[in-house]
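All protein chains but one are shown in place.
Take a look at chain A:
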Amino acid sequence: MKSSRSAGASSPVNGKEDWDTRRKRKSADIAQALSATPVDVAALRRMAISEGGLLTDEIRCQVWPRLLNVPLSVLDQEPETVERENNKDYNQVLLDVQRSLRRFPPGMPDEQREGLQEELIDIILRVLKRNPQLHYYQGYHDIVVTFLLVLEERLATALVEKLSTHHLRDFMDPTMDNTKHILNYLMPIIDRVNPEVHDFMQQAEVGTVFALSWLITWFGHVLSDFRHVVRLYDFFLACHPLMPIYFAAVIVLYREEEVLECECDMAMVHHLLSQIPQDLPYETLISRAGDLFVQFPPSELAREAASHESMASSTFKDFDLASTQQRPDSVLRRRRRQKQAALESSAASSVVAQPSAARRFVRLAVMGLTVALGAAALAVVNTALEWAPKLDLFP
């Protein structure tokens, strides 16, 4: 045993105490938030975002339903069976589920895995049957399997259904137009932080398709370690539906040197970026994504994203509504003022492109915030997300 134990207990909160101690305390904090009446969902949300996320699958079973506002009474309902014959989605779902072996723990006995694969098909078909407005996409099964591996079938069904009608709603349209539109948020975020990387990618004409599977599977399709996948799910479940795109941007930015050293060619850059490194510093990147979300909220990027491609103007009703419900805090207010000033000055001079010097200034500001105020910024993300427990308000 190390001698840090006594020191850990009395040391100031400066990150020096060991992870074991912090983990124990976090676990106790989560238990307390869960036992409060009413349950302290804001605290749970904070825990899901902060270092280590929700720690264990046992805790996730209790907290994930709270984050999505799913009542535990769903456990009393017997899930209905869904006819597989003549089901429009069955063939595609079966094809994808059969090819999802890698998503199951390596040591799992075949029989158990096959049972779970059957449940996986049932859950997907059930959610689609109950919500005829939703359309299956390849990759949806990667989301559902993550829930099934953490929760039992009934709870998994309820959570996936809630997620499908909210966070994943745009991916489940009849077409992928809205999915493409969400991908359009990626380049403006990158541009704000590192215009050099942005310009390089634009020049290579790499597009954003490399991030498609990241976005629509919440990285479940591309990360091989299940612990990393659920850690990200903790984060995304506690955040705005666009947070995965901020996280995608953060990954690209983290690989800035590799990107700039790559041959400036569409195929080469696409290939480099789509091979996601498996040893990413997840906690750091989560913190950065949170910072970027605060610095450049979706409402601020919306116009730029829309200009990338003509889009259906009805997109993002949910998200607009969400952002109007964000509690105005000092950071957002400041950003809004800056944006207003920028708009006024650009209107006056009718210059479309921002001078790159100004952009670099912004970049420094972001880096400064990331280093100095990471934890504070996360708290801001958290308060900005008070809308989430009210998910039921949305159609």
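As a convention for this text, contacts are C-beta pairs under 8 Å (C-beta built on N, C-alpha and C of every residue); 3 or more make two chains touch, one makes a residue touch a chain; residues count from 1.
Here is the rule we go by: contacts and distances are computed from a predicted model.
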Absent chain [UniProt protein name; select from "SKP1-like protein", "Golgi to ER traffic protein 1", "Ras-related protein Rab-15" or "Guanine nucleotide-binding protein g(O) subunit alpha"]: "Ras-related protein Rab-15"
Of A:R84, A:R154, A:K180 or A:H228, the residue in touch with the unshown chain: A:K180
Residue, one of A:R22, A:R84 or A:H135, that touches the chain absent here: A:H135
Contact residue for the chain not shown (choose from A:T21, A:N69 or A:S274): A:S274
Chain A residues touching the omitted chain (full complex): 92, 95-96, 98-102, 135, 137-139, 141, 174-177, 180, 207, 209-210, 212-213, 216-217, 221, 266-267, 270-271, 274
